[in-house]
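All protein chains but one are shown at their positions in the complex.
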Amino acid sequence: MLENIEICDTSFDPAVKLEAFTKANSEAGAITSFLGQVRNEADSVSELYLESYPGVTEKGILGAVEKAKSRWPLTGVMVIHRTGAMGVGEPIVLVATAAKHRRSAFESCDYLMDYLKTEAVFWKRQKTANGTRWIEPRSEDYKDNDRWR
Amino acid sequence: MLENIEICDTSFDPAVKLEAFTKANSEAGAITSFLGQVRNEADSVSELYLESYPGVTEKGILGAVEKAKSRWPLTGVMVIHRTGAMGVGEPIVLVATAAKHRRSAFESCDYLMDYLKTEAVFWKRQKTANGTRWIEPRSEDYKDNDRWR
Amino acid sequence: MIKILYFGRLRENTGRREETLALPEGITSILTLKLWLDSEHYLDGALQDPSVKTMVNQTLVHNDMALSGDEEIGFLPPVGGG
Partner (left out) sequence: MIKILYFGRLRENTGRREETLALPEGITSILTLKLWLDSEHYLDGALQDPSVKTMVNQTLVHNDMALSGDEEIGFLPPVGGG
């Protein structure tokens, strides 16, 4: 079982990370990945800032990864999450899962993203033309996350 | 709308393809990708061979991409599919979708993979220790595909 | 002349990827062509299998499709990639 969880406060290159994950899982039939990037919004988000609770955040993600592993037969999991200040187009989060069949890979990746969006211990502040605001998960995010209960 | 559909009879590098797709979709919030590779099975698949019906295969995939675009608000779609002979660990298929929110990206990628598995005009032959056999979609594949009707 | 394309296992059944021939006398539809090819290539009913689909000029057709003798005909066993 190949596992890689990283919380980093400087930019990462999703292509490099995913290539390493793919190489390490070259005999898995199916690899699903999700990349979240800072969007270019109509009201022009110029910056996103994320903070974590060091120790607690990692432990929570590790718990979600363990749940994913017990629910789907995975051969590899990778979760990389940024903290700090990010500009438009910068990667925020990269999740990749590897399994024999695609259903397990898709569902576990989707599950981990729902966890990260609604339960992972991060706080997110958006800077727009109208100032800054702390943003919480949307009701759709909570609904998505409820699918796995 | 960034769109890239390729059917190629020589190996491709998924990292390079996905990096280009990600660069072209740097302002999308969400990118989901799926990579299918030749599995290393217990009964030792040593080779997978895929053939297409040139013209018909591309047209079918284009139709599925159009359906995906009408169903989800996508900003980019990429489908790359191998034909010919492939060894264990070699990429068979890479699908990536980009959207504002992750649900659209996940579902459209999942949808396109179900299409490719069950409806795309390919034929697949497996070479194992016991000889070769033509393989058809599993009943799970058809069931997965029925989710989108 | 008609051009016939065999895919997947049908290529192995017939021992060929494609063949080009004049439409034999009396063969006027997909159904009669299939029966003729089946006997010609000793296919043991492989083309009659309901899972085998037929395309004429790259469009799916039924068995009663009439032939003029100037078509591309593809015989497609169950498809699936990925």
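Letters A, B and C mark the chains in the order given here, with residues in each chain numbered from 1 onward.
Definition applied: a contact is a pair of C-beta atoms (placed from the backbone, for glycine too) under 8 Å apart; a residue touches a chain by one contact, two chains touch by 3 or more.
Computed from a prediction, not measured in an experiment: that's the story for all the values here.
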| item | value |
| --- | --- |
| Chain not shown, its touching partners among those shown | A |
| Residue, one of A:A15, A:I31, A:V77 or A:V93, that touches the chain absent here | A:V93 |
| Sites on chain A contacted by the missing partner chain, in the whole complex | 36, 50-53, 55-56, 59, 81, 92-93, 113, 116-125, 134-137, 141 |
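Here is the rule we go by: only the chains that are shown with their structure count from here on.
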| item | value |
| --- | --- |
| Distance between the centres, which are taken as Cα means, of chain B and chain A, whole angstrom | 23 |
| Centre-of-Cα separation between chain C and chain B, whole angstrom | 28 |
| Touching two or more other chains - residues of chain B | 36, 113, 117 |
| Chain C: positions in contact with at least two other chains | 82 |
